[in-house]
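The complex appears here without one of its protein chains, the remainder shown in place.
Chain lettering (A, B and C) follows the sequence in which the chains are written, and residue indices restart at 1 in each chain.
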Amino acid sequence: MADRLKYGMIGGGPGAFIGAVHRAAIRLNDEADIVAWAPSSRLGAGHIAAGGAMGIAEDRIYASFEAMAAAEGAREDKIDWVVVVTPNKYHAPAAKLFLEQGINVVCEKPLCTTVEEALDLTETAKANDCLFAVTYTYTGHVMAREARQLVRNGVIGDIRMVMGEYPQDWLLDTLETITEDNKPWRADPALSGRGAAVADLGTHIENWVNYVTGLKIDSLACHLDVFGEGGVLDNNVEALIRFENGATGIYWTSQVAIGFDNALKIRIFGDKGTIEFVQEENNYLKLSLRGEPPRIYSRGAGYLTPEASGYVRVPTGHPEGLTEAFANIYKDFAAAVKDKKAGKHVVESDYGYPTLDMGLAGVEFFNKCVDSSEAGAVWVKVDY
Amino acid sequence: MADRLKYGMIGGGPGAFIGAVHRAAIRLNDEADIVAWAPSSRLGAGHIAAGGAMGIAEDRIYASFEAMAAAEGAREDKIDWVVVVTPNKYHAPAAKLFLEQGINVVCEKPLCTTVEEALDLTETAKANDCLFAVTYTYTGHVMAREARQLVRNGVIGDIRMVMGEYPQDWLLDTLETITEDNKPWRADPALSGRGAAVADLGTHIENWVNYVTGLKIDSLACHLDVFGEGGVLDNNVEALIRFENGATGIYWTSQVAIGFDNALKIRIFGDKGTIEFVQEENNYLKLSLRGEPPRIYSRGAGYLTPEASGYVRVPTGHPEGLTEAFANIYKDFAAAVKDKKAGKHVVESDYGYPTLDMGLAGVEFFNKCVDSSEAGAVWVKVDY
Amino acid sequence: MADRLKYGMIGGGPGAFIGAVHRAAIRLNDEADIVAWAPSSRLGAGHIAAGGAMGIAEDRIYASFEAMAAAEGAREDKIDWVVVVTPNKYHAPAAKLFLEQGINVVCEKPLCTTVEEALDLTETAKANDCLFAVTYTYTGHVMAREARQLVRNGVIGDIRMVMGEYPQDWLLDTLETITEDNKPWRADPALSGRGAAVADLGTHIENWVNYVTGLKIDSLACHLDVFGEGGVLDNNVEALIRFENGATGIYWTSQVAIGFDNALKIRIFGDKGTIEFVQEENNYLKLSLRGEPPRIYSRGAGYLTPEASGYVRVPTGHPEGLTEAFANIYKDFAAAVKDKKAGKHVVESDYGYPTLDMGLAGVEFFNKCVDSSEAGAVWVKVDY
Partner (left out) sequence: MADRLKYGMIGGGPGAFIGAVHRAAIRLNDEADIVAWAPSSRLGAGHIAAGGAMGIAEDRIYASFEAMAAAEGAREDKIDWVVVVTPNKYHAPAAKLFLEQGINVVCEKPLCTTVEEALDLTETAKANDCLFAVTYTYTGHVMAREARQLVRNGVIGDIRMVMGEYPQDWLLDTLETITEDNKPWRADPALSGRGAAVADLGTHIENWVNYVTGLKIDSLACHLDVFGEGGVLDNNVEALIRFENGATGIYWTSQVAIGFDNALKIRIFGDKGTIEFVQEENNYLKLSLRGEPPRIYSRGAGYLTPEASGYVRVPTGHPEGLTEAFANIYKDFAAAVKDKKAGKHVVESDYGYPTLDMGLAGVEFFNKCVDSSEAGAVWVKVDY
């Protein structure tokens, strides 16, 4: 097991859903082990026990990400990458410290809270020759890869419209219990940045569309709602989009849409055909070609493109889900890390994982959405 | 059969889809007969034969709507109503002539091409004490009535967001064959007005939402696309909506959305629940209440409200469709006509059919959409 | 309107769902008028009024089907066909009397209660040169015609298996209110014959499969359940089927399957592809070809076969339903009647409506199901 990879994590302690998913996804791939950890909260005996249960040696459970970056950077057997799953506010400062130690980074979305931070990270990563993935989860699904390849193969022709929506309803109960003293970090601008739903969910739409189509947003007009008594940040987002190629679109996301769990749905309309992807039915992709009956592609089927088939883990009809999507991103990233360690020249965009420029685009997107909304949902130019 | 009702029609000759549907819907109800007709095109022997096959006496097949209005207005046994299914441009002048003869009107949507015409019709109808229905078809479905009643009963609480979409793809082939000399009237501004998809389909969304929720639009920002070589009017419409009660929404309609036949879908989100109606699955309605599993209401089931059940024609599980939707509107209208003939005081909004003020709102809506789009998709106020 | 057709009806008075649907379907086609009627129940003033409202002259509202057959048979302007929608027991005696008068017959399914009756009807129809349709409704859907043509065109290859199911749940409430003195005719063997669900619903499966595939049943093993206190006839039917070509299948129907309205669903598996038709979604047909993604055919689309397209009434995406299915059968039948009246040689199976031999097969089917079940669900040979 000498050639297994080693990684560390910032945040994502017991009880934090997303850290556990990252670790489970990496275990699925079975090529890397967690060896270092800095919890978000003040280090206690519980963390030592939890880290031990994960197989982390006590001396690599750190009291802060600053301490961890310094200590790991100094080790011979330093971690191959760090996973950043803290509240948004700490993404940039934490990631930067690791980059400066030459440690590759995998960071949750949104990449950070401001464009300035994102540009700084971009520069720092380049200066230190580090790899950097942003875990836009839904790009990891096999059928996201299939969608991307179908677009690249010209199957749906030139893109005219994009309809993206991402309704949830989980916030409803939370909203009623938020007080000044008791609010989740996602509802706290100090920890989360200027946007809530638009940053947490809106960037998923923005990224998935860009990942699959390559389209860049030219400008947008966005309206943000703050429904409920307890809300201080947006929980419903409605935006008109113009892309640089002349295509147009609509993005909608909500955390108060009763009856919807996590219903990311993207429809991409070309002049030859249409692709529809629904995250909750991630094992399928609907393709409609002009003048023909819509067809339902199934993950694992023989007719998939090789670019997508390479990610299939279990046969068609045996569902894959969220964890596999994460695992596919880590599979890509680990491949790049191995190649880099082997001295190969690594072009990150060749590996399939969402890259730092996509993280920057997401930060730009949600900040411009907030800008637009604050000005009365007027049209604003998008720079990145 | 002495008490059967009599109606006439303007436009809708052989080959015109919509006229045939109106007549079939009225036959389904079996309480009125067509007795007069003025085709849109120059009167010929074919029209006499076609009219005869419909059972219309030759002397009541007219060369123009002007001639028909004059002649019918002068008859003792005049028609109880006229159905206007001409190209949009003629709606207002034709309807006005019949109103002036004291003849009730059923008019296709959009009501007319300008707000001025719509206001004039409103005044004329009132002055001549005439009934006036606008055939926004999709309000006729049993499950549209159920949706309306559920909202009225407070089942979904206060409305926060409305998502309306109506994609089609039929225009794609037509687009390629349009030339200056050969264009369908819907693509010809001279016959159709300033809007195409926005007037033909957008008004269906606008109306259905208003019909079911009672919400009035305060302002909107709308982007219109004209895809394809042959297009001169919009074929893709994207709009942000603000309602007077503070709710917000997004309306999208398209005639170039490959893979979509006629996919009107409206989702209305309240603070207690959500209603979802899909026209192509008009026998069902999805209701999601907060914290409960979504439930699928079925047309004809015993748990429907009485207000909807009264329109059920065939038992649950035996599909009804477009023709029944039209027939329900005519059932409502005929009830009002009978009451009026019986000397009762008729409050049109009590009968269930879409009324003249809804026609006005539709004309205002699509014209304001065009205004907004021409100014760069800026926000414009909606007056009616 | 000199060449309009005239028909009469036996049974199907006010309140009877199915008679009203037949009449509505014929009105949709607009080529025939009801001119004679014999209600099932004792003739009263209400019938005269109801008949008058239908436009039937008082002297052609008859006290019995016997009286009607005699009187109509003697008229110069006799009806072109009679529609038989009485309880099952009267189908054969009523139809026979009309056939003997040379009057064509349209009869509800099941054709009659015994095979002997069915054979007698067959002989009588032939001897009197009469046309005879059995209204197996679901053969009338456009997509049923498409399915039939796809099979005929060899698209799914040789058929290997057939899965047919038809669950309903309407009987549940009825079951609890049935008493000796108060039972619906469908639950009364004296009026309904030896089978209830198996005759009412089972024959729909049996016929649809035969209509679409041409396959004949060789033998079957059938288990009938009588759930509930009030039941005397079967309300749940489970059968294994062997076809003459070696294909096998399963038919299931139920009237006590909670959550199912009228869910006829047929899947036909060939060695090249599979066809799936769901009556409640009759505007679609699913076709899966080996090694390819399943595709969803939409009624009205340009890719349909000409044999199916000819029945399309409203454009794709505008739902048709039960009434149109009936209307298509009447469209076929009226075409045959006209041709016969014009002196042409009529081969009934060329016209598309379900014929007398299909009625016979249905009667044989449900009787053999009862035979099998009574003997312990053993295999029995099917003769017709």
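Convention: a residue touches a chain if its C-beta (ideal position, glycine included) is under 8 Å from a C-beta of that chain, and two chains touch if they have at least 3 such contacts.
These numbers were taken from a predicted model, which means no experiment stands behind them.
When the full complex is taken into account, the listed residue touching the unshown chain is C:Val256, out of C:Val21, C:Leu233 or C:Val256.
The residue touching the chain not shown here, chosen from A:Ser64, A:Asn128, A:Gln149 or A:Ser298, is A:Ser298. In the complete complex, the hidden chain is touched by one of C:Pro87, C:Gly270, C:Gly300 or C:Gly317, namely C:Gly270. Contact with the chain that does not appear here is found for just one residue of B:Gln168, B:Ser192, B:Ser298 or B:Asn367, B:Ser298.
Contact with the undisplayed chain is limited, among A:Thr114, A:Asn128, A:Ser219 or A:Thr316, to A:Thr316. Residue-level contact of subunit A with the missing chain is found at 1, 17, 21, 23-24, 27-28, 30, 52-55, 168, 170, 260-263, 279-283, 298, 300-301, 313-324.
Residues of subunit C that touch the chain left out of view are 156, 160-161, 163, 165, 169, 172-173, 221, 223, 225, 227, 236, 238-240, 242, 248-250, 252, 254, 256-260, 269-274, 276, 286, 288-291, 294, 376-379. Mapped onto subunit B, the interface with the missing chain covers residues 287, 291-298, 301-303.
Here is the rule we go by: only the chains that are shown with their structure count from here on.
Closest chain to the protein centre (all Cα atoms averaged), using per-chain Cα means: B.
Centre to centre, using the average C-alpha position, subunit B and subunit C are separated by 35 Å. Once the centre of each chain is set as its mean CA position, subunit A and subunit B turn out to be 44 Å apart.
Taking the mean of the C-alpha atoms as each chain's centre, subunit A and subunit C sit 56 Å apart. Shared interface positions of subunit C, defined as residues touching 2 or more other chains, are 298, 301.
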